[in-house]
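Before any comments, here is the structure.
Left out: one protein chain. Kept in place: all the others.
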Amino acid sequence: MAMKSALKAIRERGLGTFFRELKEEGFLRALLDGNLMSLSLLLQTKLHNRGATLVGVDKFGNKYYEKLEGTQFGRHRWVEYAEKSRYNASQVPAEWHGWLHFITDHTGDELLMLKPKRYGVEHKENLSGEGEEYIYHSKGHALNPWQRDWSRYQPWQPTKTE
Amino acid sequence: MGLGLLASRAMRPLRNSHSSVFLRTIVSKPELQSAESSAAAQAPPEPDLPPRTPVGGARIHFPNPEDAIEVFVDGYPVKIPKGMTVLQACEVAGVDIPRFCYHSRLSIAGNCRMCLVEVEKSPKPVASCAMPALPGMKIKTDTPVAKKAREGVMEFLLMNHPLDCPICDQGGECDLQDQSMAFGSDRGRFTEMKRSVVDKNLGPLVKTVMTRCIQCTRCVRFATEVAGVQDLGMLGRGSGEEIGTYVEKLMTSELSGNVIDICPVGALTSKPFAFKARNWELKGTETIDVTDAVGSNIRIDSRGPEVMRIVPRLNEDINEEWISDKTRFCYDGLKRQRLNDPMIRDADGRFKAVTWRDALAVVAEVALQAKPEEIVGIAGRLSDAESMMALKDLLNRMGSNNVWCEGTGTQPSADLRSGYIMNTTISGLEKADVFLLIGTQPRVEAAMVNARIRKTVRANNAKVAYIGPATDFNYDHQHLGTGPETLTELAEGRHPFCSAISNAKNPVIIVGAGLFEREDKDAIFATVEAIAKKHNVIRPDWNGLNVLLLNAAQAAALDLGLVPESTNSIESAKFVYLMGADDVNLDKLPNDAFVVYQGHHGDRGVYRANIILPASAFSEKEGTYVNTEGCTQQTLPAVPTVGDARDDWKIIRALSEVAGLTLPYDSVGGIRTRIRTVAPNLLNVDEREPATFGPSVKPEVTGKMDTTPFKSAVENFYMTDSITRASKIMAQCSAMLLKK
């Protein structure tokens, strides 16, 4: 299937354009990794994006595509992650989440205008499993190095000795 | 349904005569055919209410049984004594009438109008708090008239009340919130601007948000009637009306914190507690207060490991429903200056934290090296009976009998219980008509006793005479003199006040425990007893000779017999065990003496200490205390103790084991069994044990009274013990309120 559509793409746009696109999209980096799995996935994404409209790019570089013709309804919006090797769903920021999951037809760029400037928190991806130092700990968490002092009394300091 | 109901009503007489079987088929409504709806239609005319119990356990006291009258509350007959108000009658009948301005311990104002009820044959709803109940009155509390009246009043009250419940400290325990939920409407018709009122500065304890005030005047009446400071008043009129002091004035009363409790809205709230916690987050622990000898019943509200606030608990016999400011606001002292690790002073005079094992080993070693007569143990003013018992047992096992409690003086006499407790009882003071205060200033020594005296002075026009240094009272008093010579005059009948005492029906003499410290205390007490005898103060039905103690530990210490063997043991001591004793004079202590300080605060005591053993404070342990009237009460732990601190008696028990003199108990139950053999009254919790023998069995005293005038026992009301001295709020109070 993938092979078939790849051939179709080469036939439509020419081999040169096809490889240039692949290079731009980190194909070579994936090749150097030696990770054939990600290489094939990348290739698959590239091919899948054909004929789709790029609706927007968020500030992390994730690309959001939509294709209404020739796709099954419900599969007509997708994201191409900027991070090609270690991507996960939490890299989609909140403003694009709604569009991507058909909650709203407003794109992330539109919804970003509603974000309060003063107290809107920056999106952070979920770094579970990446190591303790990446994980957010609440202010009282035992692993938080800046853990708040929960002792509710002041001890007597034996400074004023006679 | 309406038609069916009417039809069934019309049928009722017929149905009652058992002839309704075919008539029922006439009714075309199908729901009436079912069994339950016909049962509903047959409901008896009187509503089937559960049997009623008086609100809040209201007790009825009939002074004359023939004065009882009968009224009907919602159709229920109740017997009440003559002179009760309609509201009280409703409470006896188990109907809680909403109210804001009415307070059972204050005079009746009748200005909030929330307590409107319908009374049969009355053209308008009546304010039940101000209306005396009359025989045969038919009171209706849940009729449409009453409900509409309350709803209207509530709408008026909410007109100028801000909608700031989310940021209001009263939120969750607010009478206005509760009652507007229960009796108010869900909307108001007021569309104008709400008024705003300038906040008043009432001092470091009471925070005011005057815009929230609903003008119930409870605080004004409390200040005037109970606290005795006429500072608050109702200023202005109409919608410009406000509570205030007019001129800038702080509320300098020792009971000012109680206005926080009686304020039905969030206009008067606690300044130290402001924005600290919500009341539904708090865990309440019913315990007692130890900052003075009254033993006020309190509830410690805590969140996690932290005491958030202290509020009073109702106890008619001791503190009614008030507590003093010291009791209420000392709690921040529990969080400061705490001793949390055992510490040993090393060679260069610095304290070093050590483990319990090491600390106890050092103490045991030094104690076993000291000669028995060189060992001294002093219990502090906040000590509980269990730890004092353990201390005495331990020192007795070491061979020493030099154990006493600070504040009981050099030669306390624990032989006659009547010689150190309040024989009249605190509530018994209300029957008195003449007070003679000797060397005591109850306003600073025991604010709750002073409130009781003031109540009596207001109610019975009781006369108060005072002997001691000039001080301010919040009631009328005669200052007879400053020292023992006035006592002599009274004893010999030369003083003009003698006639007042001898003419009195129930005279009361209160002697301050500050006199215990005097060398000539036996002679003074003998003179006081002579006065009592001469003026018939002690009768079979009335014992008016009282001692007002200063510290929470005193009565229990004397009950347990913590009396030193020799008067000057401290001068030759080599090993001193201070169990929370901070106010004991250690100037005469030899320099090579080894001092163990066991306590919860780094206060005066630690500076001479060689070793510090951290103990838990009264809010963290279960302990027995006896108050000044001889009533045994127990504290309960509200919060966990801090750091490595332990209960006092556990430390002593552990020390006894390390020293090889193991005490024969290892639980609170065990130690109480031991106490039973010494002072069984300490186990009858919440009961007052009267003294058995009066002073008549006392041996003759030969000493003479010194002529030095009496001194005041408490210099600063706000700072009397290690907890209150550590408290920032108390320091603020003494800086702002006590400056002359």
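Annotations
Each chain carries a letter (A and B) given by its place in the written order, and its residues are counted from 1.
Here is the rule we go by: a contact is a pair of C-beta atoms (placed from the backbone, for glycine too) under 8 Å apart; a residue touches a chain by one contact, two chains touch by 3 or more.
Here, contacts and distances are computed from a predicted model.
For the chain of the complex excluded from view, the name given in UniProt is "NADH dehydrogenase [ubiquinone] flavoprotein 2, mitochondrial-like" [choices: "NADH dehydrogenase [ubiquinone] flavoprotein 2, mitochondrial-like", "Large ribosomal subunit protein uL29m", "TBC1 domain family member 15" or "Serine/threonine-protein phosphatase"]. Taking the full assembly into account, the omitted chain touches B. Within the full complex, the residue among B:Leu235, B:Ala274, B:Val697 or B:Ala735 touching the omitted chain is B:Leu235.
Only one of the listed residues, B:Lys194, B:Lys371 or B:Lys704, touches the absent chain: B:Lys194. Listed here are the chain B residues that touch the chain not shown: 192-196, 198, 200, 224, 230-242, 244-248.
Throughout what follows, only the chains that are shown with their structure count from here on.
The geometric centre of chain A is 63 Å away from that of chain B, both derived from CA atoms. Residues of chain A that touch chain B in their complex: 151-158, 160-162. Those residues of chain B that touch chain A in the complex are listed here as 304-306, 334-341, 343, 345, 349-351, 601-602, 606-608, 642-643.
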